[in-house]
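Sharing a structure below in structure tokens format, with a few things to ask.
Of the protein chains in this complex, one is absent; all others appear in place.
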Amino acid sequence: MGSKIKLGILGGGGDSLIGVLHRVASNMFDQYEIVGGVFNPNWEENIGFAKKLDLPLSRIYADFESLISEEIKLPDNERMQVVSILTPNFLHFPMAKKLLENGFNIICEKPLTTTYEEALELQKIQELTKTVFAVTYTYTGYPMVRQMRKIIASGQLGKIHKVDVQYYQGWINPIIHDAEKRASTWRLQPDKSGISCCIGDIGTHAFDMIEFVTGLKISKVLADLNYLYDDNLMDIDGTVLIRCGNGAKGVIRASQIATGEENSIIVKVYGEKAGLKWEQENPNYLYKLEDGEPLKVLKPGNVYNSDLSLDGSKLPPGHPEGIFDAMGNIYKGVARAIKGEPYDSGEFPTITDGVRGMNFIEQAVASNAEGNVWKEID
Amino acid sequence: MGSKIKLGILGGGGDSLIGVLHRVASNMFDQYEIVGGVFNPNWEENIGFAKKLDLPLSRIYADFESLISEEIKLPDNERMQVVSILTPNFLHFPMAKKLLENGFNIICEKPLTTTYEEALELQKIQELTKTVFAVTYTYTGYPMVRQMRKIIASGQLGKIHKVDVQYYQGWINPIIHDAEKRASTWRLQPDKSGISCCIGDIGTHAFDMIEFVTGLKISKVLADLNYLYDDNLMDIDGTVLIRCGNGAKGVIRASQIATGEENSIIVKVYGEKAGLKWEQENPNYLYKLEDGEPLKVLKPGNVYNSDLSLDGSKLPPGHPEGIFDAMGNIYKGVARAIKGEPYDSGEFPTITDGVRGMNFIEQAVASNAEGNVWKEID
Amino acid sequence: MGSKIKLGILGGGGDSLIGVLHRVASNMFDQYEIVGGVFNPNWEENIGFAKKLDLPLSRIYADFESLISEEIKLPDNERMQVVSILTPNFLHFPMAKKLLENGFNIICEKPLTTTYEEALELQKIQELTKTVFAVTYTYTGYPMVRQMRKIIASGQLGKIHKVDVQYYQGWINPIIHDAEKRASTWRLQPDKSGISCCIGDIGTHAFDMIEFVTGLKISKVLADLNYLYDDNLMDIDGTVLIRCGNGAKGVIRASQIATGEENSIIVKVYGEKAGLKWEQENPNYLYKLEDGEPLKVLKPGNVYNSDLSLDGSKLPPGHPEGIFDAMGNIYKGVARAIKGEPYDSGEFPTITDGVRGMNFIEQAVASNAEGNVWKEID
Partner (left out) sequence: MGSKIKLGILGGGGDSLIGVLHRVASNMFDQYEIVGGVFNPNWEENIGFAKKLDLPLSRIYADFESLISEEIKLPDNERMQVVSILTPNFLHFPMAKKLLENGFNIICEKPLTTTYEEALELQKIQELTKTVFAVTYTYTGYPMVRQMRKIIASGQLGKIHKVDVQYYQGWINPIIHDAEKRASTWRLQPDKSGISCCIGDIGTHAFDMIEFVTGLKISKVLADLNYLYDDNLMDIDGTVLIRCGNGAKGVIRASQIATGEENSIIVKVYGEKAGLKWEQENPNYLYKLEDGEPLKVLKPGNVYNSDLSLDGSKLPPGHPEGIFDAMGNIYKGVARAIKGEPYDSGEFPTITDGVRGMNFIEQAVASNAEGNVWKEID
């Protein structure tokens, strides 16, 4: 046996949703074999979960340190080639650091770390080790997001002048207005979640989306965050004015108190020649707008799409794929990178994207704290 | 003859679109009779247009001063009871001022004037004369915008925490990137258009929409405007952070370089209990969002709507009405006010709304000029 | 005075919805002046309504016979040039017949008559008198329906192979399941409504729509109608298989028991080269489908539309117009015909369309009665 990439997993056990997402994704193109990991800090749950997955218990470890120390003893063709980090955010840094130092490739959930400083440190090590390091900004894996990137890169929009990305959810609404609930939700505790809730959790997706589809770098931000109650320590809503490297202006709008919204990401990019719109909840429609032309609606799997987009569709047009498929596409790209096969830079976000996301979070929070002033992104 | 209200019109001759809109609207409920006016500063065109409308030429005047001086000589039951001002913006102030001083009711296109100072002056006179003074923020006349206002007023959203209004167009895109074209477009010349293009023309609609539907007052703004080229003197795009009197935060997003967009107004309001969404280009759908409930889509003419909304639908559900009908509803409300009949404050925007709009324009431009700082709305 | 066409109206008084629709429509392009008519068989209501419209009472008549006998005495330049018939269906025939015989142009609501025989008789007279005779299949007045007609006529779809038109409403659902209510609803009484309810009232619209947009003639029908209860004498739902002159097959689906539907007309036409889709409740979107091409969405007022379509839009793109505007377009076309100006055959449906509609109703009912067999349309 052995043509498949050997994948280890940290976290994602029990009824973890992110665990299901990564497992299904890893399997989608017959590229990975899950060989072991640490699914849960509790040993019995860890083992129980491994049994559920029919995994050999010999490679289920008590903690990530043991995983590393044991796996590196294995011969090359048996050792885990890549480890997916699905644990709570504050564990990303120590795990990724040690894995990198031991030469493992990594697929890490976002946000990359809890501080920009940690992120920079990881990046330095990654640059030295030249390992493959993907950060799962999952939404970039949708075929029509990839198509946006390619359309813009091809110059069809001309110079970009305006970007506007929304990420609205309403999930915190039933919590935030109740003093007890908001005091007991881990997402709202800085020691557990870092310095930001809304911007950190979803604003970063918007930030990454803009840079992913336009190829521009966001250079400055001015943030107006909302904490809603004095005893609430974490932002749960925010509007961020942005400037891009090419002079384009724009806005990131993120909210967790947009009552009744589910997971409403809306991307709008307008250039001199055309505009593009896309909505995550209907991910298989990409709208192209041009002066004096009918609106065009592009759908996955059609011949008019780019190779990068087509590579992300498994079935003929009209057979809707969703977020599992988007994550599957990211795993497919990582597999190519690990195997040393050629791949497109749009196939998966890297540690650089993760680092920029941390930079953004810190500058947005600082901008708000300092009275809604402009702050630079390195 | 005589049960209809006698209406005079200033401007709107020839192939003026705004002229068609007001004429059709005035006729929609059999409430008005157009009796005369000044359609054009050129006498021959003025007369020619009056003939086209089959109007008695005796009440076609050379200018608004003559209109006023002649009309006031007529007996009460013959005199124009209301005058619609459809001329270029800079004429609104002198015309409205003199009409007010002579006791005429007024329907005035927006923006009310070219400066906040003028607007305040008009308001003072209006308060003294107690005339009916409507400002045609047309979009407030849609049945589902009226329904938003009533839903929010009834408390169904609870406390409002977030407002977000978009007004995107792309019409200036083919102009702005060409130095000659942008130098020769009147909308981009301050002497003809006042201090703002995008915020003045469409940002004000967004501002008014927020205040109209929520009943809140916007108290502060921080604007980031885009002029795109150094030789361009007028904003053609802008994002404005806002704060409302009740503490709600929000954003107004306006653009005339949103390539390919036609007239995309999108209103989103989120409160503690529910949210509302509405789009001008599909005006007959109002979306109500609630935690853990199916999305509800309200449509005009249905029994579940408020009286104010139902008053704005002429046909049974499923027979789409549009922007002419929205303006017709405003005219209907003004007719009631003129006749001294009871009416709902949501039936038409007043001079107060017009004044606030001018205040907003000036503060938004100042905020941007001063480096994106907060400015207060009185 | 006098550049406007003199219009008389039969019916449409009181709070008649069809009355509002025609009055507003007639006024939309400053082409018509309502000069009199018979709004109501009750004299006091008739006069009262005329006063509400500020009409000279001298041309308000007791009945259509007096209207005709008096109007023909008037000089050419004062006489009504066209009469709109908005009365209950069974009056269309006698009114139209006598008006035709006296040389009046006619705008008649659909269905044209209550029997095919009557319709043929009217058509014969009309052919002799060469008067203008419009039948208000209102939906053909929408800009994007006109655009469908022109796209198909231009050959962009190639040979048409499949047509599918839906007209679903739910209004009769709260009536039909209650024996008393269904016995007392005039639409369900053959002596008042003719031989068909659903096919007669809305199926005919679907029939006309197919012929209007494709230019094809429907040659055969096989109908499966639903009466739902034995004591119900009128169809309230039906599916009709159709064959067109060119061999294309298709289906008309009409229902008044599609619970919760408002006025859902959906047109789908597929040809060898492309397909088109349009929905009445969102009338400003026309979808064009082609093999291997992005879906194209055409909207009114844009330069890529045909002259016929553009002629039906009053404002720039993005300013939604609705059903009043659709009817306004039909009146505009009739005005051109009356004035002897050039006009496109797509500007208004004629008596021929009305006659074919009656033929369809009778054959559909016969097909069902004879056991769902094919019946020919002449």
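We just call them A, B and C in the order they show up, numbering each chain from 1.
Assume contacts are C-beta pairs under 8 Å (C-beta built on N, C-alpha and C of every residue); 3 or more make two chains touch, one makes a residue touch a chain.
What you are looking at is a predicted structure, and each value in this text was computed from that prediction instead of being measured.
In the complete complex, the residue from C:Leu228, C:Leu310 or C:Ala366 that touches the missing chain is C:Leu228.
Across C:Ile125, C:Ala153, C:Leu289 or C:Ala366, the residue that sits in touch with the chain not pictured is C:Leu289. When the whole complex is considered, the residue among B:Leu298, B:Ile323 or B:Ala337 that touches the unshown chain is B:Leu298. Checked against the full complex, the candidates A:Arg146, A:Lys249 or A:Lys299 give a single residue touching the omitted chain, namely A:Lys299.
Touching the omitted chain from chain B are residues 288, 292-299, 302-304. Touching the omitted chain from chain A are residues 1-4, 17, 20-21, 23-24, 27-28, 30, 33, 51-54, 56, 169, 171, 261-264, 280-284, 299, 314-325, 328.
By the touch criterion stated above, the residues of chain C touching the omitted chain are 157, 161-162, 164, 166, 168, 170, 173-174, 177, 222, 224, 226, 228, 237, 239, 241, 249-251, 253, 255, 257-261, 268, 270-275, 288-291, 293, 295, 372, 374.
Here is the rule we use: only the chains that are shown with their structure count from here on.
When chain B is fitted to chain C on its Cα atoms, the angle of the rotation, on a 0 to 180 scale and to the nearest 5, is 180 degrees. Each chain's centre was taken as the mean of its CA atoms, and the one lying most distant from chain B is A.
With centres defined as mean CA coordinates, chain B is found 43 Å away from chain A. One simple way to say how far apart two chains are is to compare their mean CA positions; for chain A and chain C this gives 55 Å.
Across the assembly, chain B contributes 261 as residues in contact with two or more other chains.
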